[in-house]
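The complex appears here minus one protein chain, its other protein chains still in place.
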C-alpha cells in the first residue's frame, strides 16, 4: 500500500461518504416525526429504502477509494484553550471496506425484519432504533479522530442497549440490556483512558497525526515504553468489551433476548466487529508484548466459547458463542500480526454468521407458529424440540448448510480462505518461538475442529431426524409453511457472499483474495513454505470425520462418547460459571460497598455533623449545669441551708437575689486572689 | 447599554416588590408574574451571552478593564476616624467564567418557575422569596467586589431557609436549619478573611483599602507587612495566606459540596419542594464551584498550586463516594442528590488540575450539570406531584403508562451518565483529560486520579441504568394500585415546555461545544497563566 | 449579713452598714485633704443618696410583702430559669 497521503478535495467521495452515513440518520429522524397514520408499515419500507441507497453510495465509494489514496477531510469542531479539535471523515481501505459490509448486511436484515416484525405492535419504534444503529455504526467507521470515534462507539453501545431491551416488558430482556450497556461501559472506560494517554503526550485526537497513516506508527517519540503498553492494553480493553472477548463476553449470550433480526445485524456482523475494527484502526499503538496478550486472550476466548457452544441447547446461544469464538479468531489474528487475514475473516464471518442468525430466526419463527397453534409451552428457541425441519423449510435448510460450511472453513467457501489464512500465519508466527508459543496455533486448530463439531451438532439436531415433538404429541405433523419471500431473498443474497468466488478466483490460496491484498503491509513478502499446504489439508481432512462423528452421535445415537453429564459437561453447560461469578461476586460486591458507604455516610459523616450539633447543645448544657450546681452547692454549704437543698433552683437563676450577690462576691474575690498570685 | 447587568440583577427585585403590593385576591396571577420576571431575565442574559466579545483582550480574570458590561459606583464610604475611609463600591462585571453560568441560571430559573405550579399554599410569600433568591444568585455571579459578593452569598441563605422550611417535605425544619447552619458556619469565617484581606490590599487609584477582588489578585496592591501580604506572615503558626485559602475553600466546599461537608445536600434536596430543589441543584452548587475559581484560585494562586494534589484527591473522593452512595439509595430524589455530589466531584477534579482542558471541562460540567440536574429534579417532581411518593421500589414498568415521560427520563439519565452527543460527555471527558495531562504538563495531579475519576463514570452508568430498569421497564406493578395508575398521567403541555429547552440545551452543547468553549477559552487561558 | 439574712429589711440594714463603712473611710481620709474637703462633701452626698435609695427599697419591699406575704428573698423566686 504505497499510496501517499494527500489532502485533495475529493468532493464527490466526501459527498458519497456523507450520504452513506447520513441516510440512515435521516430515516431515524423522519420515522421519529412521521405521524402514525401515513402508512401503517411505512417506516419499515422507508428505512429499508434509505439503507438501500446508503448501500449503493458505499459501493460507489468503495469503487472510488479502494486501493487508492485515502481521503481525509475535516472541519474545526471546537477549540479548548489553545488546542483545536477537528471533526472529519477518513476514508481509507479499512473504512471503505466496512461501509458496504455494514450497509449490505443492514439491508438484508431490514428486508428480513419487515417480515419478521410484521405483527409486532411497536413496529415503528423498531425501525427507528435500527436506522439509528446503522447511522452510528457507519459514522464510527468513517470518523477521523479518536474523540469522535469514542462518541460513536458509545452511541453504538446505546443503540444495542435500546434494541436488546426492545421488548422492555420482558424482565430478562431488561436485565440483559442493562448488563450489556454496563459491560460496554467498562470497555469504554478503557478506550477513554487510552485516548487520554495519547492526548496527554501528543495533544491531539486526530488519527492522521497520531498514527500518520499510512506509514506505520514510528512517532512513538516521547511516549515512554510503559505508557505505550498501558495505552495498548486500554485500547484492547475497549475492544474486548465490544467484541465480547474473554473477561467481558458474558453480555453477548444474554443479548439474545432481543429480536433475532437484531442479533443478526448487531451481535453477529456489525457491532461486535467494531472491536476488531478499533484494533485495526489503532493497530500501530500495540507493541510486541501487547500483541502477545491480545493473541493469548483471543485464542483463549475462541477455545472457551467453542467448548461452551458444544453443550448449549438454545439455538441462538450456540450461535452467540460461535460468534465469540470466531471473534476470538480475529483478535488472535490481530495479535499475531495477521492484520490483513483478520479483517478478511471479519468480512467473511459477517456474512455467514448473519446468514446463520437469519435462518435461526426463520426456524424460531416457525416454532413460534407451531407453539401458538398447538399452544404447547415449549421454548421456541430450544433445539431439543426441533428436528426434521429440512422438509418444512427447504430454502432455509440450503442457506443454513452453506453458512455452516463457511463457518467450518470448508474448501470452496469464503470461510475457508479467511480461516486458513489465520491458521497458516499463526503457524508461521509460532515457528521460531519457544514451545509455549506453539500452543497458540494448536489451540486455534482445536477450536476450528470444535466449531465444526458444534455447528454440525446444531444442523443435525435441527434439520435431520424426526421432530422431537412427535414423542410429545404423536399426532403432530409438519405441514409445509410457505417460506415468506422476504425471508428467503435476503438469505439467498447473503449466501452468495459465503462462497469463494466473490472474494478470490482461486478457491484455495487465500493470498489471491483481493480483500487480503488490500490490507497487506507494504513489506509483506510471499513466503512459500510447507505450512501453506499442510495446514489446509490437515484441517479439512480432520473436519470430515468430526462432522461424521457429530452425525453419528446425534442422528442414529450409536456412539455414546459424549455423555450428557460429567464435570466437563456441567462446566461447559453453564458458561464456565463466569456469569454466576460476575453476578454474585462483582455486581453484588459493588452494590454491597455502595450500601456500606451509604450506611457509613448516614451514621458517621451525618452522625458526625449531628454529633457536632449535639456537642454544641451539650456544651451549653454543661456551661449551664456548671453555673447551676457547682456554685449553688458551695453557697448552700457555706450558708448551712440544709433545707434549701430540697428546693434546688432549676436554673442558676435561682431567683434568690442573695445568691446572685454572693456569686458576684465570689467572682470578685477570685479575681482578687488571682491578682495576688501573679 | 452599560446598565444591563444592574438591570439583570434587580429585575426580580422589581417584580418582587410589585408582587408584594398586589392584593392576595389575585393569587393565581403571581406565578405568571414570576414567570414574566424570569423570562425577561432569560432574554437579557441571552442578549448578554450573544454580545459577549471573545478574544485575547477580553480574558478578564485579573485585568479589571477587560471585564465586560462592568459597572462601578461607590456604594459605602464609611470614614473610620484614624483609619481613613472604608471604601466599598458596587462593582459588577462579567467575564468568561460567569457569562455561561449567568445564562444557565436564568434558564434554570424559568424552569423552576414552571415547576412551582404545584405550590398551593401562601403563593405570595413563595414567589416573593423566590424572586429574592433569584436576585441574590444572579448577583453572586456578577459581583466583583468581595463585600458585594459576600452580601449576595449570604442573601441566598435566607430565602432558601424559608422556602425549604415552609413548603418542604416532612422533616423540613431539620433540613432547613441544617442547611442554614452549615453554610453560615462556612461564611462567618469567610467574613473574617474578607476583612483581613480588606486591610491588606490598597486600591492603587484611591490609595485607601478596598474590597475589590481584582485588586486583591495582583500582589502589587498588598500593603507591606499586612496579614495576607505575600511576605508570608504567620497566623497561629500556619502561613496566613494558606490559612485564608483553606478557610475560603471550606466555605465554598460546603456549597460545592465536597464529600466531608456534603451531608446537608441530600436532606435539603429531599425535603425541598421541586422548584426549590431545582434551583438548589441547578444553580447553588455552581456558586460553590464559581466561588472557588473566582475567589480562592485567583486571589491565592500559589497556595492553590501547592494544595492542588489535595484538591484533586477531594474531587476523586467525592466522585467515587457520591456514586457509591447513589447506588445504595431507595429514594429517587436522594439518589439524584448523591449523583450531583458525584458529578460536582468532576468539577473539583478539573479545577484542581489547573490545565486549560481541565478548567474548561469543569466550567462546561457546571453548565451541563446545571441543565441536567434541573431536568432530573423536574422529572422527579412530576412523579411526586402525582402520587406523592418517591420510593423507587413502589414503581415498576412506568414506560407503558407514561411513554412521553419515559422518553424524557431516558434522555436525562443517559445525558447525565455521559452518553456522547450530550454536554456531560464533553465536560467529563475533558475534565478527566485535563486531570490526566496535568501529570505531564504541570505535574500537579498523578495520573491515577483521572483513572479513578473515570470509574466514577462507570458507577454513574450503573445506578442510572439500575433505576431506569427498576422503575420504568418490566410489567407495570404499582404499589399504589389502581388510583396510582389513574394518577400517573403523562406529561402535560407545561411540563413538556419546561423539559424540552433543557434537553435541547444539553444536546446542542453536546454537539456544538464551541458555543461554550469559545466564550470561556480566553478567561481559562488567563487563569492558567495566573498559576504559572 | 446581706447574703445570709432571710429578711429583706435586714438585708437593707446590711447594705446600710456597707455604706456607712465607706462614709467613715471617706471622712477618715478627709483629714489629709484640708483644702477641698472633697472627702467630707462626698460623705454628705453618700448619706443623702443612701437615704433616698433606702426609701425606695422600703417602698418596694412593702409592695413585695403585700403580694408575697413574706419578705424572705430566698422564698421569692417565682422568676427563675
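The first chain written gets the first letter, and so on, giving A, B and C; residue counts start at 1 in each chain.
The rule we apply is simple: a contact is a pair of C-beta atoms (placed from the backbone, for glycine too) under 8 Å apart; a residue touches a chain by one contact, two chains touch by 3 or more.
By our rule, contacts and distances are computed from a predicted model.
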Open item on the list: Just to verify: the chain that's not displayed, which of "Multisubunit Na+/H+ antiporter MnhF subunit", "ABC transporter substrate-binding protein", "NADH-quinone oxidoreductase subunit N" or "Thiosulfate oxidation carrier complex protein SoxZ" does UniProt list as its protein name?
Closed with: "NADH-quinone oxidoreductase subunit N"
Open item on the list: By the document's own contact criterion, which visible chains does the hidden chain reach in the full complex?
Closed with: A, B, C
Open item on the list: For the chain not shown, which residue from B:14, B:33 or B:184 touches it across the whole complex?
Closed with: B:184
TODO: Spell out, residue by residue, where the missing chain touches subunit A.
DONE: 616-617, 619-621, 623-624, 627, 652-653, 655, 657-661, 663-664, 667-668, 671-672, 675-676
TODO: Spell out, residue by residue, where the missing chain touches subunit C.
DONE: 2, 8, 11-12, 15, 18-19, 21-23, 25-26, 28-29, 32-36, 38-39, 41-42, 45-46, 49, 52-53, 56-57, 59-61, 63-64, 66-68, 73, 76, 78-81
Task: Footprint left on subunit B by the chain that the document does not show - done: 76-83, 86, 122, 125, 150-151, 154-155, 157-158, 161-162, 165-166, 172-173, 176-177, 180-181, 184-185, 188-189, 191-192, 195-196, 198-199, 226-227, 236
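Going forward, only the chains that are shown with their structure count from here on.
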Task: Euclidean distance of C-alpha centroids - subunit A vs subunit C, Å - done: 97
TODO: Mind checking the centre-to-centre distance between subunit B and subunit C? Centres are C-alpha means, answer in whole Å.
DONE: 65
- [ ] Send over the residues of subunit B in touch with two or more other chains.
- [x] none
TODO: Indicate the residues of subunit C shared as contacts by at least two other chains.
DONE: none
Task: Residues on subunit C engaged by subunit A in the complex (per definition of touch) - done: 2-4, 11, 73-74, 76-81
Task: Touching residues on subunit A, where the partner in the complex is subunit B - done: 76-83, 147, 150-152, 154-155, 158, 165, 168-171, 174-175, 177-178, 181-182, 185-186, 189, 192-193, 195-197, 199-201, 203, 590-591, 593-599, 601, 605-606, 609, 613
Open item on the list: Quick check: in the complex, which residue numbers of subunit B touch subunit A?
Closed with: 178, 181-182, 259-260, 262-264, 321, 324-329, 356-357, 360-361, 397, 399-400, 414, 419-421, 425, 429-430, 432-433, 436-437, 439-440, 447, 450-451, 454-455, 457-459, 461-463, 465-466, 468-469, 472-475, 512-514, 517-518, 521, 524-525, 528
